[in-house]
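Note that one protein chain is taken out, while the other chains of the complex remain in position.
Just so it is clear, A and B label the chains in written order, and each chain counts residues from 1 on its own.
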Amino acid sequence: MAKLIKLDDKGVEFLDKIMELSGETITLCDQCGTCSGGCPFIAEMDVNPSQIMRQVMIGQKNIMESKTMWICASCFTCTVRCPRELDVSKVAEALRQVKLREAIDFIDIEKISEEEARILPSIAIVGAFRKFTG
Amino acid sequence: MKTGVYLCQCGGNISNTIDLPKIAKHVKEKKGDILIQENSHMCSGAGQKLIIDDIKNHGLEKVVVAACSPHFHEKTFRAALQKAGLNPYVLEISNFREHCSWAHKNEPEIATEKAKDIIDASIAKVELDFPLEEKKMQMGDEVLVIGGGIAGIQTSLDLADAGKKVTLVEKQPTLGGKMAILTKTFPTEDCAACIISPKMAAVQDHPNITLYTNSEIESIAGHRLHFEAKIKKNPRFILDTIDMDQCLICTKCVQECPIEQPNYWEQGIMNRKAIYIPAPHAIPYKYLIDKENCLHFKDGSCSICADVCPQKVIDFEQKAEFIDVAVDNVVVATGYDIYDATEKTVFGYGKYKNVVSALEMERIVDHISEKEPPREVGKRVAFVQCVGSRDKQIGREYCSRVCCMFSVKLASLLKQAKPETDIYIFYTDLRAFGKGYEEYYKRSQEMGIKFVRGKPSHFTEDPDTKQVIVTVEDTLSRDIIQSEFDLVVLANGMGLSAASEPIADQLKLAKSDDGFFKEAHPKYRPVDTLVEGIFLAGTAQGPKDIPDTVTQASAAAGRVLATLAQKEFSLDPVLAFVHQDICDGCKQCLNECPKKAISINADGKAEINEALCLGCGSCLASCPIEAIDLNYFTNDQMYAQIEASLSNKKEGEKRILIFADENTVYRLADACGVRKMKYSTDSRIFRIPSGSRMTSNLIKFALSKGADAVMIGDSPEKSSRFAWANNVTKENIKQVQSALNDLQIEPERLIFKEYSAGELARFTNDVDAIAEFLGTIAPIPNETRDKLFTAVRGE
Partner (left out) sequence: MKLPYFPGCTLKTTATNLEIPALEVAKRLGIEMIELDRWNCCGVVSYLVSDDLMKHLAPVRNFLRVQEMNAKGIVENENRLVTLCSMCYNTLSLSNKRMQKNPDDLQKINDFMHREETKYDGSVEVVHLLPIIRELGWEAVRKQVKKPLKNIKVASYYGCMLLRPKDVGIDDAEDPKILEELVSALGGETIDWDSGSRCCGSYHTVNNKDIVVNLSKGIIDDARKNGADVIITSCPLCAFNLDSRQKDIMEKYPEFESMPVVFFSQLMGAAFDIEKEKLGWEANYISPEILFNY
């Protein structure tokens, strides 16, 4: 069943906030799909990167519940290919930050086994904690 | 009463910001006996009539109109003056709209103060305006057309039919350009060769056209309506005589030639020999030898073509010929190159065998119905749109306009020839704007061609099957398609042809942001350039399909005819002149003019050749006693308007005087106004022909009279009418800066900047940066200003 959505000021505020945080003019997105087609993580995502751009543009805040932004690892493949030179990585980072600033963490140090902790390079652990905690 | 001042409300565009009654009061108080009128639209018939009636009834001798930029209606008002019997050059336009009410829309009070300065400067200048006469020059009927594609062909035929003498130069060994490569054309599917061949033949046979193929423009220069070009006719190595010795096209040479090379007119899908005729429909239908690949030229090991030639017309010693032509007008029809997709490495063009360019596909499709086509296409074919268009990553943000339709065409032709082919067109936006295009697009959908909305991110190649694997999001279903194709066709966008570059440099033709040649005005002068006498035809001006190209080519011919029909033309009277009573014959100016327009007359004094002078003003700086001057921008006028514009400055206020060349930077400031882009209200903008007109004395004078900073803006050398001017400007500036240093004035108060036409934000940022800088330093003390004044004007 088709979803009925309202375009309202709250949606605009959400878009403005993400545009400010990311520094990207999301309204420039042409929806060409280059980001999604090239994303190495696409198989793991529930919502395509181009859809994220679309949903933010029309102010759909429920996009925050998608796991896509947590899958994005800032590999910048989309960044170097977007025909409008939009940096989708920055938009994903902005969305993560909105959630993380509600003091919600997305990684639990207790769940890393002793064996793993011994072999994991420090850049992996520091990187993950910097991306997944507020 | 001598001067009339007209304040235009511009339907509120001016009067909603600038308090015009206050301006009227200010002028009245300052000038007393002056006629002041306010009107809603000065450019209207009623507004013009007001001026004409006042001139007649009140005996006005000078007119100031405060309205929009002079680039819009200066001509209108000059015509009005002329109607009323006044010389058109005793008019000044105060740029109230673009440089004031729009730029400072949200600061009405400050804008009104700025407007006072603008109009005071105009009044001060108009008082010193004097009648100028436009000299007449004779014109002939010679036209040079550069480029023999469909645009150059159409322009040449139209001009030749109208009785003009045309010289047409084409770099390739045949006429026809890119169109001669195409298969059928959209949306009618009539064959390109069938349309263009008769026109090519008509060019060859036309008594009014001299055709040079396999030839280049070795050099070209000129000004106004007189151009001289040197044509280099490259050797074909075939004797070109009309008597019995001539080549019979017996093909013996071709049969024997051992060298095979990819044929450009087949886009490399078929080969030709080292001695060859480019295409079946080539004009002229003549052989030539490809010197790069011929064994005779490589190592002398072969001369078989010459040996077998029954007519003995092969001449390995043939040299290039040089032909000088002098013409009145030039039409540039140098065309486009397709985007070189090897640059976009994600698509593997040049690396993956089954990724082809659009032009290659034209040839593949043209041969597809043959029994043994040179290239098969396979079962599944993809067309990928916007390769080299609408892509900021490669610096091409524009739409190439034709690619949607040529892909629809190539797909349709392929589908008709091979109905079993499974065809997909991957697009971002499908643009079918022309007559019959939408219907053609629909017919292709009816045939079963599938349009998928999504731009592929990258291709890979199956190392075994050599199929191309395309990864693309179907943005309408949001599924990711990853699928093998037997052939992928890139819809290469258009860019200005590489062969255009030397022409652009030599003729100083400006380019737009997209890299194509820039027209004088996109709306009402679309085929003119900013250089008088040079016109544009076809895709050199921007991407076009064939109908638009032919339309524009005929328009260019029309503009040439309109120009030449005048038989004579008026010289812009803004030229240098010499005050004969002041000149002491020191000759310092002689070498300063790059056009060699200055000479010494019988009285031993300098003199200007008006036919050669372009009115840049660069020579003024070379005269130590201000004996050389420039009409309409005389030294006296410049001093007067600078002084007047600073006369209202109050304690603590700042002034940035901006001297903007009229072709680029003045218009740039206009464009900022049109877009309501804000910049410092301390700015006062003056129109000058080029930055080089600002002699060191003028700059010092401005600073002595209260300017806190002076900025000179000009176009970059590459796109300037006056290529030499910026060096003069820089030299003038250096001189003043050293004087400023001596007086302990910050040399940073004097700035020279070059701007291209599109650099609006850079301009406003720069102005604001100067204003900000002025805020960080102490004002110039009055006694220092006095010292500067003494340096200019003596005690």
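In this text, contacts are C-beta pairs under 8 Å (C-beta built on N, C-alpha and C of every residue); 3 or more make two chains touch, one makes a residue touch a chain.
Note that the structure is predicted; figures quoted are calculated from it, not measured.
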> Which is it among B:M270, B:V346, B:A499 or B:L590 that touches the chain not included here?
Replying inline: B:V346
>> I'm checking contacts with the chain that's been left out. Which of A:V12, A:I58 or A:I107 qualifies?
In response: A:I107
> Given the full complex, what residues of chain B touch the hidden partner chain?
Replying inline: 344-346, 458, 460-461, 463
> Hey, which chain A residues sit against the chain that's not shown?
Replying inline: 20-23, 40-41, 43-44, 71, 73-77, 79-80, 87, 89-90, 93-94, 97, 107-108, 111-112, 116, 119-128, 130-132
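Heads up, the rule we're going with is that only the chains that are shown with their structure count from here on.
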> Per the centroid of Cα atoms for each chain, what is the distance between chain A and chain B, given in Å?
Replying inline: 44
>> Could you list, by residue number, the parts of chain B that touch chain A in their complex?
In response: 346, 386, 390-393, 428-429, 453-458, 471-475, 478, 480
> What residues of chain A sit close enough to touch chain B in their complex?
Replying inline: 30-39, 42, 48, 50-51, 77, 80-85
